[in-house]
Structure formats: C-alpha cells, structure tokens
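Right, I'll just put the structure down here and ask away after.
The complex appears here without one of its protein chains, the remainder shown in place.
Moving on, here comes chain A:
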Amino acid sequence: MSHGGGGRAMARLIRDIFLRHLANPLLDQGHDATRIDAGSGRIAVTTDAHVISPLFFPGGDIGSLAVHGTLNDLAMAGARPLALTAAFIIEEGFPLADLDRIAASMGRACREAGVPVATGDTKVVERGKGDGVFITTSGVGVVPEGVDIGPRRLRAGQAILLSGPIGDHGIAILSKRQGLEFGTEIRSDSAALHRMVADMVAAVPGIAVLRDPTRGGLSATLNELAGAAGLGMQLDERAIPVRPEVASACELLGLDPLNVANEGKLVCICEGEDAETLLAVMRAHVEGRDAARIGHVTVGPAGFVCMTTAIGGQRVVDWLSGEQLPRIC
C-alpha cells in the first residue's frame, strides 16, 4: 500500500477491503455520521485504541481484538451494544493481504456479535511512522433501566465471580511475540461477552460491578476496585481457574497469572445470594463455562486484596506499577 492523501486509491482500498468485509445497513448509509435508533435507556459510549504486537496471534488478531475489546467495555457498563465505529491508521507498505485478513476477521467478529461497524475512517502514515496497523474502535450502547453498575456499589460481603481461566491472552501474545514454544499452543481468550452480560443483567439487575480484567490482569482490576471503594477483598487461590499450560508457562517466565492480561473474561461482584444464579447464567454460555466464585469483598484492610494461597497462607495480591520490576531477589 502506498501513502495517499485520500483520492482514488484510498476509495478503492475502503471499498475493496473494509466495505466488503464490514458491510451492513448502517455502514451502507455512507454518511460520515451514522444515525442509529437507540430506543429508550441511557446511552453508553466507549473508545479504545488497539496497538498490539504481533498483529496475528493464536486465538485472534488485532481485528477481532478491536471488536471484542470495545464490545466488552460497553458490556461492563451493563450496556447492550448498538454499533461500533472503526478508525484505521495503516503504515505505508503494510501488506494488503494482511489488511484484508484483519478486516475479514473484524467482519466475522461483528457478525458473530450481532453488532455492526456503523462508520469508519482510514489514514495511511509514512513508513516507519506506524507499526503495521493501529485500530481505534468506539462503541455505543444502551443501558437498560434499573442497571447501575459501578465501584461505589461495592459492599463488604459481596461475592466476587470470575467468568473463566485467566492469563491466556497475555501468555498467547508473549509467547508468539518472543517465539517461545511451549508444549501446547496457548490461545488468546479474546471473545465478546455482551450476550452473556445481557443474560446476567436480566437475571440479576442489581449486579454491583462488572469489569474485564485486561491489562494488569485480575490483580490490577481488583486492586483498582478495592482502592476506589475503600474496601478489602479476600480471594481463594484454589478457586481461581488457571489452565495448567498457562500456569507452567507463567512459572517459567516468572510471571504471576494474576498479573497477566485477559481479553475474554469478566469479574462480576454481586450480593452473595445472587452468586449461584449468576454462575448458572454464566456457565450456560461458552465464554463463562468455567465461571467460578473466587472470593468476597471485605471491610478491610481498605484498598488491599488478600488471597488464601494454595498451601493455606495469606498473601497480599499486589498491584504492579507497570514496569514489572522484580521487587525481591
């Protein structure tokens, strides 16, 4: 692909690749601003810039990830997604075949999710000014009446649920990027969670918190919530699902699965009496097949997440400041 300032080449690119894979009635309106019938309820809006290396990885690619990530951000507000937008920043020279693969994957993810890309934009930057392709997706959705999700609703005694095994995405990306071949291929868990969330919200409208433990993993998500609410959390390590191959990869890499990113998991915090109902709803979906109750909210120590370890000790689940510098040695 060559660097263009709009014009005919760009129009052809959009038509041949994006419109072909992402076609839907909203996008086909051909407007810069697409009109959507929102029905009643509050509007939820989100946006996410996706930069990832490698662009293709076991279990997905940047295209499907861009769709899932934004749908999940809407879902975590309890919203029913209506539409997405997508903006592509493409580095000059990026292979068209790869772009086609990404757009196709996006189209597939949208169709599976039942949520269209309503409008989009494409820019090409000079060689060396990008890293293949960046995708920014925004999403709009509607939050049903009676749903009010947020950390200020956290109370001591509430149950902490997790929709399935952690660490798959981060390890899949890392092993692909660094060429680390573990015995079994570890696949990203990238998936759209909004359908499962819709059923969860329908079953228990009073869910206190939904979060997708993406960057920083489960520990960052829970520490952030504990800090925001001024409460503590108590986890049970044995209850937290981790695939054996992910656990052993983490062991070698010296990483804690609790700190590793996920792209198709959610944490749900709810009243204790709703926990079993929600677990049943989650387990009825393929994305929540291995859902588990992993702990509960405590009065304190405020802002700390503690965990009963597999050998029965109590450890503080830490929140690392990004760099992942070892503290102890």
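Just so we're on the same page, a residue touches a chain if its C-beta (ideal position, glycine included) is under 8 Å from a C-beta of that chain, and two chains touch if they have at least 3 such contacts; residues count from 1.
As a convention for this text, contacts and distances are computed from a predicted model.
Undergrad: Given that one chain of this complex has been left out, which of "Carbamoyltransferase HypF", "Acyl carrier protein", "FMN reductase" or "Cytochrome d ubiquinol oxidase subunit II" is its protein name according to UniProt?
TA: Of "Carbamoyltransferase HypF", "Acyl carrier protein", "FMN reductase" or "Cytochrome d ubiquinol oxidase subunit II", the absent chain's UniProt record names it "Carbamoyltransferase HypF".
Undergrad: Which of A:A104, A:V125 or A:L320 touches the chain that is not shown?
TA: A:L320
Undergrad: Consider the whole complex, including the chain that is not shown, and state which of A:P25, A:G128 or A:G179 touches that chain.
TA: Per the contact definition at the top, the residue touching the missing chain is A:G179.
Undergrad: Since one chain isn't shown, list which residues of chain A touch it in the complete complex.
TA: These residues of chain A touch the chain that is not shown: 174, 178-182, 251-255, 301, 304, 306-307, 311-316, 318, 320-321, 323-329.
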